[in-house]
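For this view, one protein chain was removed and the others were kept in their places.
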Amino acid sequence: MDGQRLSLLKKIMALEFTCIDFNLYLDTNPEDYRALAEYNAASEALLAAKKEYENLYGPLTNYGSTPSPQAWRWIDEPWPWETTF
Amino acid sequence: MASEQMGKSEVTRSSGENKFEKQSFGGYELARAYVPWQRYTNRWDPMEGLARGTIFPELFQPYQPRQTP
Partner (left out) sequence: MWIYEKKLEYPVRVGGPNPHLAKVIITQYGGPDGELAASLRYLTQRYTMPIPQAKAVLTDIGTEELAHMEIVATLVYNLIKDAPLEEIKRAGLDGYYADHDRALYFVNASGAPWTATYIQSKGDPVTDLYENMAAEQKARSTYEYLIQLSDDPDVSDTLKFLREREVVHFQRFGETLNLVHEYLERKKYY
């Protein structure tokens, strides 16, 4: 995986992790509107980063979450356990 | 039958009557566990959070191995 792709992937991982931790916090603290704003901001940034990645390298999620124009790129390697960071 | 029980905030004495006062230790019940509520204060940047394993500094509890001789 080239440097630019790896860098974008790490950005996505960091943004998604932010969403995950806020997601869990909000599940038990749903009335915390400050936290909710953080989640939504991170989610927006995450979706934009994912779109950028997927346009260049193909779908990150299956079952219809993202289209795969021109070719079925879902099967492309590397798969996550093969990625060298 | 007299019985004496000491709680932090009250003493209960029952002498033959069916009077049982609920034990209270500052509002906490016996025989259950309480975890304090996290109240979100501040957060790390995404990359920092990912490296630490949480976005919340107040939940960060790094492993400090005991020194064995």
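Of note:
Think of it as A and B in the order they're written, each chain with its own count starting at 1.
The working rule: contacts are C-beta pairs under 8 Å (C-beta built on N, C-alpha and C of every residue); 3 or more make two chains touch, one makes a residue touch a chain.
Keep in mind that what you see is a predicted model, and the values were worked out from it rather than measured.
For chain A, the residues in touch with the chain missing from this view are 9-10, 12-13, 16-17, 20-21, 23-25, 27-30, 59-63, 65, 74, 79-81, 83-85.
Summarising the interface, chain B meets the missing chain with residues 32-35, 37-38, 50-54, 56, 59-63, 65.
Simple rule for what comes next: only the chains that are shown with their structure count from here on.
If you average the Cα atoms of chain A and of chain B, the two centres end up 36 Å apart. Those residues of chain A that touch chain B in the complex are listed here as 10-11, 13-15, 17-18, 21-22, 25, 29, 32, 34-35, 38, 42.
On chain B, the positions that touch chain A within their shared complex are 37-40, 43, 46-47, 49-50, 54-56.
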